[in-house]
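Take a look at the following structure, please.
Of the protein chains in this complex, all but one are displayed in their positions.
Now for chain A:
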């Protein structure tokens, strides 16, 4: 799993490419922790390149969401592919981690 971080004017844009599983999950936690501790508490995780997510991956997203909220901000996800969408729906986590179509839309209300 490869991550890139781009700092936009209103949020940090993290893109993840690969499989968000037991191997990728700790890396996502690290990347988000670094971004949040660097002062960006509005985070978008762009999952356009994430073809697969398992429960460890979902756990990492939940952990990152908590982290961003504790810092007074929020974490949102964008551009999810069908398998990730399925995991979110199955677990009812789409009610909490609502996917946005694009990263730019995610914090339009902020």
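Here, contacts are C-beta pairs under 8 Å (C-beta built on N, C-alpha and C of every residue); 3 or more make two chains touch, one makes a residue touch a chain; residues count from 1.
To be clear about the criterion, contacts and distances are computed from a predicted model.
Engineer: Considering the UniProt annotation of the chain absent from this complex, which name among "NADP-reducing hydrogenase subunit HndB", "Response regulatory domain-containing protein", "Peptide/nickel transport system substrate-binding protein" or "L-lactate dehydrogenase complex protein LldG" applies?
Structural biologist: "Response regulatory domain-containing protein"
Engineer: With the missing chain put back, one of A:54, A:74 or A:104 would touch it. Which one?
Structural biologist: A:54
Engineer: I need the residue numbers on chain A that touch the omitted chain, in ascending order.
Structural biologist: 22-23, 54-56, 58-59, 62-63, 82, 86-87, 89-93, 95-96
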